[in-house]
Structures are given as structure tokens and as C-alpha cells.
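What you see is the complex with one protein chain gone and the rest in place.
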Amino acid sequence: MKQRLRAVLNEIEVELKNATTRGKVADYIPPLAQVDPAKFGIAVMLHDGTLISAGDAQEKFSIQSISKVFALTLALGKRGDAIWHRVGREPSGDPFNSSILLELEKGMPRNPFINAGAIVISDILLSSHQPRETIGEIVRFVQSIAEDDDIYIDEVVAKAEDRTGFNNAALANLLKANKNLDNLPPHVLGVYHHQCALAMSCEQLACAGLFLSASGRNPISNHRIVSVERALRINALMMTCGHYDGSGDFAFRVGVPAKSGVGGGILATVPGIASIAVWSPGLNQHGNSLLGTRALELLCRRMGWSIFGR
Amino acid sequence: MKQRLRAVLNEIEVELKNATTRGKVADYIPPLAQVDPAKFGIAVMLHDGTLISAGDAQEKFSIQSISKVFALTLALGKRGDAIWHRVGREPSGDPFNSSILLELEKGMPRNPFINAGAIVISDILLSSHQPRETIGEIVRFVQSIAEDDDIYIDEVVAKAEDRTGFNNAALANLLKANKNLDNLPPHVLGVYHHQCALAMSCEQLACAGLFLSASGRNPISNHRIVSVERALRINALMMTCGHYDGSGDFAFRVGVPAKSGVGGGILATVPGIASIAVWSPGLNQHGNSLLGTRALELLCRRMGWSIFGR
Amino acid sequence: MKQRLRAVLNEIEVELKNATTRGKVADYIPPLAQVDPAKFGIAVMLHDGTLISAGDAQEKFSIQSISKVFALTLALGKRGDAIWHRVGREPSGDPFNSSILLELEKGMPRNPFINAGAIVISDILLSSHQPRETIGEIVRFVQSIAEDDDIYIDEVVAKAEDRTGFNNAALANLLKANKNLDNLPPHVLGVYHHQCALAMSCEQLACAGLFLSASGRNPISNHRIVSVERALRINALMMTCGHYDGSGDFAFRVGVPAKSGVGGGILATVPGIASIAVWSPGLNQHGNSLLGTRALELLCRRMGWSIFGR
Partner (left out) sequence: MKQRLRAVLNEIEVELKNATTRGKVADYIPPLAQVDPAKFGIAVMLHDGTLISAGDAQEKFSIQSISKVFALTLALGKRGDAIWHRVGREPSGDPFNSSILLELEKGMPRNPFINAGAIVISDILLSSHQPRETIGEIVRFVQSIAEDDDIYIDEVVAKAEDRTGFNNAALANLLKANKNLDNLPPHVLGVYHHQCALAMSCEQLACAGLFLSASGRNPISNHRIVSVERALRINALMMTCGHYDGSGDFAFRVGVPAKSGVGGGILATVPGIASIAVWSPGLNQHGNSLLGTRALELLCRRMGWSIFGR
């Protein structure tokens, strides 16, 4: 399989390198707007530790909303199922990114992967700590599951989001008005915007996400990160809610759990087999990486990877 | 495994037989309101043809929205991917059953498993035929995939829905006003209400759905019903949209693709392994079988069946 | 004043006769689509019975939603304030004509001048009668307040609306599903579509609406049609809800209570002074007569007519 996989990754890199329709790089966070749209990287990690990659798979990018998967994992570890009193588990079905109210029902966000829900998770992680401590804790957690210390927060991106993230500020204030934030909005947003500004490469992301494809355990070190049940449930949430209002289409076309970020990255897991990270900065109309989605569709079809059958 | 499965089904039957909280039987379709809430049946069919069941698994009930899976399969066979120009593939995220507008965007229903989308599928099947012909075609298709001629439409239920289904009539007229119905609303509703009134037992349903767990082929007869790709995609839709606004929670708790009906039935598929049908008439707040969902949760956990990992 | 008024009406006719931007004639009711967009009529009736008009003021047109004012008056006379248990009195604020759900809250339409509310009024008038009797009653009521027997229903328009009014059928079914119709949707729609198909000229309309400018009494015959309080309240509803989601702008620009119809007519009242009817078939983006609105704005400004000050 490894040989086949290597060949497939190379094919995909060649096919997509010269694609002329590459989507639109996110421009509402100024530093992200400057990323070269021609970048493309992909990395697959297998359960025996084999890491196969192609393209710009060692170049760091802003993982943005992919960080929500790690924050959720950390929050579940610290607070357990009590978090589900403050955030739901349903797809939002919301076609407009900026539709704030449809993301909430009586102050409860639909799921932890839309911005409103992720801000609640940040508030849970913040607890009664200082924002800086909490941010440090998140970075150390991601370093530990990726088994790589060379992961950090891009302060330029974090600061830019703090300065221009008016939609997130609206959400945080709305959550606070609905008594679903314990801390003050600026503190919670500080944590949230720093978490989103984590810089990682495809190879690092594939390592960090491997435990999700192995029912919660790192298959190489045998270190358990979350219980089996929680790992399965995080995968379920990625499947139903991982691509905003493009989640149904992603499940339909690709068929594996995955989470996207507006930096152009996507982390996917193939239960029992592998984790995948892909990066291409141009986005489709739902805010998900256009070529990243295409790459995953090609990879999963050619490798016969789908959770819905052979 | 068969022995273990038989034991688990019996355990579940015993556990749920005497449950005091059984949900609320649907009362808006008069004949359904008279069904005994104490009924409980479950059937599992394996790829070697083994059928294991417990409780009232041979008693027929109204499959209602489960029929949407068969109608979609038939429509894909007749019209192919052209149907996706008229119906979407995204979860509706709609918390209120009666929220008509949120089910549509510019006349296009969010997916083929909400009522608006299923009515469009009925219109596609109706094409330029007479309603009666189309209804006959649907019955014969379900009989053929279940390999059982003793499947029929309960005319009392169909007539009751035609007489009292004002919400469906509102949807059909709204679709027509938006130019997403070729036929007149009463004709399309005739087809739709008859399709929903199909009467089947758990055992029959498990047989009829087996092809979805085997990538589109009946694993016993080796007869192919849909292409591999289509079978996987129908499973994906069942996963993201099969339980209305309870789809996310179902994926989270149970972890296999499934479609519910207000008659209290649920059809689930475990790719590569089995199809499952369960029936308990009482519904939860989302309109899905309360004990049916619980039975599937227990069964899948005890058998280790999940598409999200071991 | 009469001389001044006559001069102003003639000025307005001249100014608007050759306007090149005339709006778009309603095309969703086929017979209305054939009306000549160059038509323009205006008529003003004073409390001493003087009738001054200009242009095509004696030509009949389809009054459409203007009929909602007469139907409401009739329903208040028959059922009194009990009708307010079934329909509200608030502007809908709804920017999209077709947004069905926002017109209702728990089955209760926002006001009697949006389609959903007017359909409830039709149901109230229908009561346990036959549709034909109710339609006859409405026609006789309008003839009596206009003191003119030459007012009738255009059956071609009524039939066309019955055949193509899918949006209204959706509303009626939604109301029925929410238990806010006593009769079956097709019967109620029969009444509603016939009422809307009343054919009247500007001069007839100005006569029929005179009682609203005179606190409920015909100032010429001294015949009381509704109580003072009800007349004032109908005017209030026309002011806040008479032009759908263009009501605020109409109040802002014109400053008198008025009700529009998609046939291009508008009936306005200047309390204590006059009633006005205007007709120009082309509509603006809110579905209100473009030049009719402009004519009323010019007329009221030049005559110093506004309920908001001198």
C-alpha cells in the first residue's frame, strides 16, 4: 500500500500544481491575504508511523479552525461531557458565514466547530486562568500530540485577528449577553484568536491528528490521548459539522471525517488506517480549501478510503 | 459473532421491553396514533444472508420517511446526478419540523431526506406518468430489493395523509411557486403520501437495506442495485441528514448511517457488515424513535460497530 | 381648494404621462400581465361629494389587495374584535414577498393586509357559508359603500389566480396546518382570489373609500359604515401595514394612510378631507405602484396633506 500511496500523492501533486482555478485566498485577516495561492502540500501518516508527503508539506501555515479539533479534545479532557450543556452537536445548516443568530439557539451554539461554539470552548479552557496561561496550555497540548516542539503561535496573525475580528467580537458579546461566557469577551477572544493562529506544516498536522484515526490512542507510542468513545465522537462531529454548510457535500464527495480552516488547511482521518493533512490556500464559496478538498476526494477514491463502504 | 449478536439482541429486547419512557406516538396522522406504543422489534441481516431478530420483528408498520432512501435510490437510477440540480445535500439544521422556509433556499430543498426534498424526488419519479403507475413502480422496486412480494401500501394511512397533510401541501405549493415541481401539487402529494404509507416489518426492511451496507450490491444474490459510488453517497446522506435536526446527535451517539420514520422505524447500515432495522412507535422531540435510537446505540456499542473507529 | 386641486391633478397627469421609468407590470397573474403600462388615472373625492379626476380614472382595473381593506371592514362588522385572536396588527417587516414563515408566528399572520392575514379574513367571512354566497356578499358590500352597482368580479382574473396562485395555496395550507383556518384551503382560496379580482375604476374606489377619511361615516349620505374607533384603526393599519415592507417608506414620503394592490392601484385617505384613488400598472420593487406612489407624494405635498403636520 505504501508504494501505491506514494504514487497517488505524487499524481495528485502533479494534477493540482497547475490547476488554474484555485479558489480565493481569505482576505479578511490581512496576513493571510499575502499567502502565495500556488502553495500545495499533502501528508499522510499511517499507523506504523510511516509519513508520506508531497509538495509543500513541510511549510508552516495558519491552521485557523483546524485548531478547534484540538481545543475540543483538550476541553473534553478537562471538563468531560459537561461541555455539552453549553454547546450543541448539530450541523448549523447555515449558508451564510456571517449569520450570527442562526448559529445560536437561546445562546447555545449549534456545535463546537462553528465560531460561536469554538468561542465557548475557549471560555471553558480559559476558566479562571489568565489568557496567556491558557494559550500556553493549548500550544503545549498540540506540541505533545504532534510530538514536535517546533509548533508555535504566529503573533502577527493573532494580533491581526484581535484587531479586525469584529464578527467574532459580535459573537462573543452575544454569547455573553446570553450568559454563555464566564469571562469577558476580550479575554476569551484573546485565547480564541491565538489558538487559531497556530502555525503548523502538513506533516506536523498529520502527526497531531493521528490519534483520531486510531480511536484515541497514538498507534506508535501507544499513548492514549482520549477514550475510544470520545475519539469516535470527535470524528462524528468532524463528519457532520467539519466544513460549515459544506459538510454534507464533503461527506458526500470525500467520505471521511475532516476539519477545514480558512488558512487553506484540512485535517482528515481514515479510521483504522491513516491521518491526512492537506494545504492549498485558495478557498471555495463555503470557506473550505478548494484544491484541498479536491485532493482529498482524489486520494480517498484512488486508495478506496471511505467510512461508508469499500 | 452470530452467537454474540443473537445474545445482544435478546438483551436489548429485555432491557427495552419494560422501559417506562417510550416517547410519544405520532398523532398527526390519525391511523398512526392508534399503534400500540409497547411494540418493539429489531432485525439484523449479515452479508452471508443470516437474519437475526428479536421482538415484533415480523410485524408490519408504516415505514414513512424511511421510504425516502428507496425513492432516492430509484430516482438516482432513473435520472442520475441530474437530480442534484433540484435538491441539495446539506443537513438543514432546522430545529422545527414545521419550519418550511428554512428547508428551502430559492426553491431548492436542503436535502432529499427532509419533506420538501422528498417531494421533489416524488415529482422526479412521477415524471410524466400517472401517479398510480409511479406508486406501482416504487412498490415493485422495494419488493425487488427486499426480495419479498408481501410488501404493500396501507391505503388507510395514505388516504389519511392525503386528507390531513396540510404541511406537505404547503411545501408542495411552495416548491411549485418556485418552479421546482413539474407536476401539479396534488398529483405529487399522491405519490409522496402513498410511498410513505409502505407497510413493512423489521425483517423486510433489513433485507431491503442490505445493499447499502455492501456498497450497492446485494451480497447474497450478488445483484448490483446501485454503483459503489452511489451507495457510499446515499450512506453519507443518511449520516448527515437522516435524522432531521437530530442527525448530529445520532452520528455522535450511534455512529452508523441511518434513516428514521415517524412510524417509529429506523433503518441503519454498518458498511461491510450488516443492515439493521428497528421499530418502536414512540418518538423523541426530533420525531425519531426514542427506543429505536437507544436500541441502535446499545447494539452498535456492544458489537463494536461504528464507522468512526473501533 | 377645488380649483387648486383640479390644477394639481392635471399637473400630475402631465408630469407622469410621459415618465419613462414606469415600473414593471405584475406578470405572475397572466391576465394582469397584459395591462397597458401607459395607463394612468387619479381621482379625489371630497367630503361634500365633489369628485375630481384626471387621466384614465373611469377605466376599471383589478383592485387586488386593495380589496383587503373592504374585506377587513366587513369582517369587523360581522365578528367584531374577535378577529384579532386570529390575526395580528403589526407590520411584517418582511423584505421578501415570498417569505412565508416570517408572515406567521405560531400560525398567526402579522396583520390582515399581508396575504396570509387576508386569507384568514376570507376564512372568517366564509364562515360556514358556501364560497359563492360569501363572494356575493363581498361584492354587494363594496357596491353599497361605493353606491354603484356597476362593480363586479373579473372571472378571468379570478380563475387565473385559482390556477396559478401556488404561493397563496402554500399560505392557506400552512394556516390550516396551524389550525388557523376553519374551512378547507381550496374553499378559502376561492373566496380570496375572487375578492382580489374585483374590477373598479379610480372614481369608484375613491367613493368606496370615502368613509375611511370621515371617521367611518359616508359624509354625503351620512350613513355610518363602521364606528369611529374602527375607522381610525383601519386607517392606522393602512398606515403601518398598507404597503408590505415598503410601508415605512410610504409613510415617510407620502404621509397618509393607504393600501396598494398589485394591479397598480392605491387607495389613500386624508382624514377629515378626502379619499384618493390612483392607478398606474407598473410596480416598484416592493410590489406597489411606482407612479401611483409618486403621484400621491406630489399630490399630498402640493396640497399640504399629511397626517403628520401641516
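Order of writing sets the labels: A, B and C. Residues in every chain begin at 1.
Methods note: contacts are C-beta pairs under 8 Å (C-beta built on N, C-alpha and C of every residue); 3 or more make two chains touch, one makes a residue touch a chain.
Everything quoted here is computed from the prediction, not taken from an experiment.
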Left-out chain, listing which of the shown chains it touches: A, C
Selected residue (touches chain absent from view) among C:69, C:135 or C:239: C:239
Touch with the omitted chain, as defined above, among C:215, C:260 or C:288: C:215
Per the touch definition above, residue among A:8, A:57 or A:174 touching the missing chain: A:174
Hidden partner chain, residues of chain A it touches: 98-102, 166-167, 169-171, 173-174, 176-178, 185
Residues of chain C in contact with the chain not shown: 88-95, 102, 105, 110-111, 212-216, 228, 231-233, 235-237, 239-241, 245-249, 251-252, 255, 257, 271-272, 306-310
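One rule holds for everything that comes next: only the chains that are shown with their structure count from here on.
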Chain contact topology (line, ring, star, complete or other): line
Angle of the C-alpha superposing rotation, chain A to chain B, to the nearest 5 degrees: 180
Distance from the mean Cα position of chain C to that of chain A, given in whole angstrom: 55
Centroid distance [mean C-alpha coordinates] between chain B and chain A, Å: 32
For chain B paired with chain C, centre-to-centre distance based on mean C-alpha positions, whole Å: 47
Sites on chain A at which at least two other chains make contact: none
